[in-house]
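Shown here: the complex without one of its protein chains, the others still in place.
Chain naming follows the written order as A, B and C, and within any one chain the residues start at number 1.
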Amino acid sequence: MEITIFIILLPLLSFVFLGLAGKWLSHRAAGLFGTAVLGVVTILSYYTAYTYFTAPRLADGTFATLVPYNFQWLPLFLGAMKFNLGVLLDPISVMMLIVISTVSLMVHIYSFGYMHGERGFQRYYAFLSLFTMSMLGLVVATNIFQMYLFWELVGVSSYLLIGFYFTKAPAVAASKKAFIVTRFADLGFLIGILIYGFYVGTFDFVGPNTSAAVGGAKMIPLALGLMFIGGAGKSAMFPLHIWLPDAMEGPTPVSALIHAATMVVAGVYLVARMFPLFIAFAPNVLHIVAYVAAFTAFYAAAVAIAQTDIKRVLAFSTISQIGFMLVALGVCTSVEPEAGGLGYMAAMFHLFTHAMFKACLFLCAGCIIEQVHSNEMEMMGGMRKYMPITHIAFLFSCLAISGIPPFSGFFSKDEILSACFAFNPIMGWIMTAIAAMTAFYMFRLYYGIFWGKENIEHHTAHKPHEAPATMTIPLIILSVITFFFGWTVSFGHFISPNGKSFDSHLETSVAITSVVIAVLSILIARTMYRNEKQVLADSLQKRFKGLWTAAHHRFYIDEVYQFVTHRIIFGCVSRPIAWFDRHVVDGFFNFLAWSTNALSYQIRGFQSGEIQQYTYVFLIGTLLLILLLIL
Amino acid sequence: MISIICYLIVSTIMLCAGIYGFFTRHNLLAMLISVELMLNATDINFAVFNRLLYPNGQEGYFFALFSIAISAAETAIAIAIMINIYRNIRSIQVDKINKMKW
Amino acid sequence: MEITIQTVVFLFLALFITLTSVLTVTTQRIVRSATYLLFTLFATAGIYFLLGYTFLGSVQMIVYAGGIMVLYVFSILLTSGRSDNVERIKNSRMFAVLAAVLGGAAILLFIYSKYQFLQVGDNKVTEVTIQSLGTNLMSSNKYGYLLPFEAISVFLLACIVGGIVIAQKEEDKK
Partner (left out) sequence: MNLLSIFVLIPLLMMLGLWISRNLAQVRTVMVVGASALLISAITLTVCYLQARSAGATEEMLFRADIIWYAPLNIAYSVGVDGISVAMLLLSGIIVFTGTFASWRLKPLTKEYFLWFTLLSAGVFGFFISIDMFTMYLFYEVALIPMYLLIGVWGSGRKEYAAMKLTLMLMGASAILLCGILGIYFCSGATSMNILNIAHAHNIAVSQQLIWFPMTFVGFGVLGALFPFHTWSPDGHASAPTAVSMLHAGVLMKLGGYGCFRIAMFLMPQAANQLGWIFLILTTISVVYGALSACVQTDLKYINAYSSVSHCGLVLFAILMINQTATTGAILQMLSHGLMTALFFALIGMIYGRTHTRDTRELSGLMRIMPFLGVGYVIAGLANLGLPGFSGFIAEMTIFVGSFQHFDTFHRTITIIACTSIVITAVYILRLVGKILYGVCTNEHHLKLTDATWDERVAVIVLIVCVAGLGMAPLWISNMISNSVVPIVSNLTLMH
C-alpha cells in the first residue's frame, strides 16, 4: 500500500509543474499533462481500493485500518500530540479516494473541451490538480490536524477556482465569499481541534474505548460540536450555506468538481470520520447535526423551487442533498447497523451516488450553458432536439436524484429514509416530503430546459448543437455509473459503522412510499412545466407572489450577512477601532509630542539668544553671589 | 591727597554706565561703546590701585596698557563683524539678528 | 582737606567723566554717543596724567581716542541705517536694568567703604620712566612682561588678519 503516497504526490507535482511551467506550455500539453496525471491517480486509487477490499478481513470481520505512511511533519513537543502527515486507509477513505479521483478525472476530461481556448487554461489545470490533491489529502488524513491542513487547502483551491474568471466582479465576490465563510467556519473547526487535542491528548483519531478518549469525555461533545461548525461551513449547512450558490460563478466543471461532488462532502466526511466518538460521547450533538441538516435540506429545496438560474437550482439541490447525508449520519444512535446505525452507511452510500449524478448534472448544465451562453432557464427550453446525449444523461441523473428505481439515487435515498424512520417517524416523513420536493424541482428544471417553452428567437440566432466528445464521454460514463451502481454493488459489505459487513435490504414500505411520492411530484412538475404554456405554474407563482419572491431571493439570508459583515463588523467594529487607533491611541502620542513641543515653546524664552538678556541674568547672579559672600 | 575711594567711585560710575548701556541699547555699536566704557573703568582701577596702593610695582600699569591694546583689537574685530552683518541684513540691531536662531 | 590744584583737577575730571559716561549711554543718537565716549576717554587720560602715568595717558589718547574712535566713527557712517539712529527702550526693561545697575553700584560702594585700603603712595607725582617701562616690557626676569607682550603681539596680528578676513567683501559666487 506504499503506493498510495503517490495518490497525493502526483497531483501536487502536477500543480507545481503546471503552476510554474504553465506559461511555456501549450494548452493542449498542459491539459494532457494534468489529465494524464489524474488518470494515473485514478488508476492508483482503483488499484488501492481493489487491493484493500479484496484483502482478507480481520478476525472481527472488519477491514484493517492501514497506515502506510505517517511521519512527523511539524513537531509540537507535546508528547503524543504531533502534527503528522500520512496516509490512512480505511473503508471510508478508500471509498472517498474512488469518488474524488473518478469525479476529478471526469472533470479533467470534460474541461479539456469546455475550457477550450480559455485564457489561463494552464492555470486552470494547475488549480484542478491542487484541488484534487487537497481533497485526497483530506480524506486520507491520519489525524485531525492533517485534515485541517488539507481542509484549508481545499478552501483555498476553491477560492482560486471560483475566482478563475478574476476579471469578473461577481466571480471575485463569490470566491471571496466562499473563502471567508468557510474560513469563519474553520475557526470553529480549529478551536474544536484545540479542545480535542487538549483534553484527549492527541490529534489522532482515537477509538471510543481508548483511555485518551475516556479521559477527555467531558469536553469531547464541545470539541465535536465545534468541529461540526467547520464541517457545516464546507458542507454549506444553514446558515453557512450562502457561499455555495454564489460559487457557481466559477467555470461549470469546477462547480461539478467542488461544489457538487467533492468539496461539500468534506463536512459529511468529517462527521463520518469522527462518527465513533460522536456515538460514544456526543449522541446529542449528532442529533443536533441531524436537525440542522434537515432544516437545511428543507430550506434549500424550497429555495431551489424558485430559482431560474439552472446552476443555482443545482447548487441548492446540492445543499439539500448534503443535508440528506448529514441527516442520515445524525439520526444514528448506535454503531450497530441493524440497531440504529444504518444512517452511517446510508450517508456514505448517498455521498457516493450523489457525487456521480450531481457531477453529471453539472457537467450537463455546463454543456447547455456553453450552447446558449446563459444560465437562465428562459433562454432554454426544448433543448432535447439539439443535445440528445446531454438530454439522456440529464434525465438519468434527475431520475436518480429523485429516487426512482433502478437508478443509484433510489437505493441510497431509500436507506436514508429508512434510517430516518427508524430514528423517528416524524423525521422520516419530513425527509420524505423533502425528497418529493427534490423530485419536483429537479423535474421542473428538466422540463424547463429540455421541454417547455423554447426560446426560438435565441436558438435560431445561435443554433445549439451537441457538445464535443471530450465533454460527452464523461457524461456517458457518469450516467452509466448512476444507472448501474445502485443495484450492482452491495454497499453495506464495504462500509458500515462498525466495520463489519452487513446486508442492506430495501424496506418495502419506505421504498414504495417514497417512489410513489417522487413519481407524483414528477407528474406535477410535468403538468406544470412540460408544455409551451405554463398556466398553472404562472398562476401559482402569482398567487404566492410573496413566498415566491422570498424564495427566489433565498429568503434574504445573503442580505442579512451583508448587513452583519458590512454594517456591523466593518461599520460598528472595524471603523471605530481604526478611528480609535488614529485618534485616541495615536492622538495620545501626538499629544505627547505636541505638549513637549508646546512646553519647549514656552520655555524657549529662557534661551532667547539675546545676549543682553543672558548677561543681565548673569549680572544678577553675580550680584547675588557677591551679596551672599559679603553678608 | 585724594582718597582712593574717590577714584573708585568714578570708575564705578563709569562701569555702571557701561553696564546700563550694554543692557539697554539695541544697536551693536552702542553696545560696543558701552563695553569700552566698562573696560575703561577697569583700566582706571588698575592704574589707581597700582599708583595708590603699590607704587613700587608696575603690574597695574602694564595691565592697563595691555588692556588698551586688547580692547583696540577687540574693537577692530567687533566692528569688522558688524560691518559684515550690516552687509547681510542691512541692520546692526541685535534683535534683528535672528536668522540663525531656532 | 586742603584744596590743591590736584583736587580741583580731579573733581573736574570726576564730574566730567560722570557726566559724559552717563550721557554716552543715555543719548539716543549713536554719533553723539560716540562723541561722549571720546570725551570720557580723554578724561580718563586726564586721570592717568593726574596719577603721573603720562605714558599710559598718552597711549590712551593715541590708541583709544585717536585710533579706536576713528574706527567707531567710520563704522557708524558705514552702518547707519535709517531706523538705527533712534532707539526706544522699554520702560520695564530700563527699570529692571537700572535697578540691577544701581544695586550693583551700591554693593560695590558698600565693599569699598568696608575695605581698609592701605594707601601708601604720597601725592607726589613720580614719573615712571619710559626706559624702565621698555626694560620691563622686554625683559623676562621677575618683573618682566615679555611673554604677555609677545602674546599681545600675536593676538593683535591675529586680530588684524581676522578683521580683514571678516570684513572682506564676499566674492561673487559663480
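One rule holds in what follows: a residue touches a chain if its C-beta (ideal position, glycine included) is under 8 Å from a C-beta of that chain, and two chains touch if they have at least 3 such contacts.
Predicted model only: the values in this text are computed from it and were never measured.
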* To do: Over the full complex, note down every shown chain the hidden chain is touching.
  => A
* Structure fact -> Sole touch to the unshown chain from A:145, A:502 or A:529: residue A:145
* Structure fact -> Touch with the missing chain holds, among A:52, A:125 or A:179, for A:179
* Structure fact -> Of the candidates A:197, A:225 or A:366, the residue in contact with the absent chain is A:197
* Selected residue (touches chain absent from view) among A:81, A:98, A:489 or A:557 -> A:81
* Could you please point out the chain A residues that touch the chain left off the display? => 72-78, 81, 83, 145, 149-150, 152-153, 156, 159, 163, 166-169, 172-173, 175-176, 179-180, 183-184, 186-187, 190-191, 194-195, 197-198, 569-570, 573-575, 577-578, 581, 585-586, 588-590, 593
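By our rule, only the chains that are shown with their structure count from here on.
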* To do: Round to the nearest whole Å and give the separation of the Cα centres of chain A and chain B.
  => 96
* How big is the gap, in whole Å, between where the Cα atoms of chain B centre and where those of chain C centre? -> 6
* Structure fact -> Touching at least 2 other chains, the residues of chain A are 616, 619
* Specify, in ascending order, the residues of chain B that touch 2 or more different other chains. => 19, 23
* Asked: chain B touches which residues of chain A in the complex?
  -> 604, 609-612, 615-616, 619
* Asked: Can you list the residues on chain B that touch chain C in the complex?
  -> 1-10, 12-21, 23-27, 29-30, 32-34, 36-37, 40, 43-44, 47-48, 51-55, 57-58, 61-62, 64-66, 68-77, 79-84, 86-87, 90-93
* Of all residues in chain A, which touch chain C in the complex? -> 616, 619-620, 623, 626-627, 630
